[in-house]
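Below is a structure I'd like to ask you about.
The other protein chains are all here in position, but one chain of the complex has been omitted.
== chain A ==
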Amino acid sequence: MRSERYIPYLLVLPSVIFLLFLFAWPLVEALLLSIRGSEGWTLEHFQRMAADLYFKDAVKYTVLLAVVVVPLQVILALCMAMLLGGISKGRDLFLYVWTIPLGISDLAAGIAWLAIFTERGYLNSFLQALGLIQEPRLWLSYETPAMLFLAVVAAEVWRATAIVLVILVAGLQLIPKEYNEAAEVFGATPWRRFWKVTLPLLMPSLQVALILRTILALEVFAVVVALGGRNLPVLAGEAYFWYNAYQNPGVAAAYSVLILGISVLATLLYLRLMRPRQEVAA
């Protein structure tokens, strides 16, 4: 009977090897790359990164994007999920349509939105046709960072709200309907039922969605590059430029480590702030 104890370990072994090989190893490599110079250990890559002209903006815009996009997506997805819960016929159709953007790669999504915002794009044609502007406006230049930022927000919200929606819809379906029924019998209005019952019981799903979306938002790259090039610097973009244009893997690695650090921090924060109450009590 003793040998049975090893079976679970044996069964998880392949996936552990896979993860070690494809995730842990590159991770360690990147870490080493960022702190190893020509003559031993060094912080020079990090210093160079911090001293770079684009660094401050990249941090600012990355964090700002995450702070604006993620809550927007979660609130939007929550509204959509609650609406879906209220319809019975054609519910699947709505779900499918809303999740179409999930199937589109982020670069393709960026290009699609570029087609809207570019100088001869749909937005300008539309506004011209309405007579609101006389000639095409430049929306995505370095002179209009706010507009550029909004365009990226719009594209990101369009592209990645669906994943939050899918997680929340699944989470809502896991909540037994008896809790809402009990709340209703004891006099709770729909609004209070949402705040007192549905939302607290949805916390685990919300947590998953928030962690997932925040990490992905901190890595935002293709959409930004497609819409603004380097006019809206972001951390992942800088890593790319340092690696490709400047041929400096050390600084590129420093950027990736920074992204990793912020992601881990955000995740820990979510886990801490959104602990289920039972655990707090225990």
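As a convention for this text, a residue touches a chain if its C-beta (ideal position, glycine included) is under 8 Å from a C-beta of that chain, and two chains touch if they have at least 3 such contacts; residues count from 1.
The definition used in the following text is that contacts and distances are computed from a predicted model.
S.K.: Just go with whichever of "Transketolase", "Maltose/maltodextrin import ATP-binding protein MalK", "Alpha-ketoacid dehydrogenase subunit beta" or "Bacillithiol biosynthesis deacetylase BshB2" UniProt uses as the name of the absent chain.
M.R.: The chain we cannot see is, by its UniProt record, "Maltose/maltodextrin import ATP-binding protein MalK".
S.K.: Out of A:L33, A:V197 or A:V225, which residue would touch the omitted chain in the full complex?
M.R.: Once the missing chain is taken into account, the touching residue is A:V197.
S.K.: If I consider the whole complex, including the chain that's not displayed, which of A:A183, A:A209 or A:V224 touches that chain?
M.R.: A:A183
S.K.: Provide the residue numbers of chain A that touch the chain removed from this figure.
M.R.: Touch with the absent chain occurs at residues 176, 178-179, 181-189, 192, 196-197, 200-201, 203, 276-278, 281-282.
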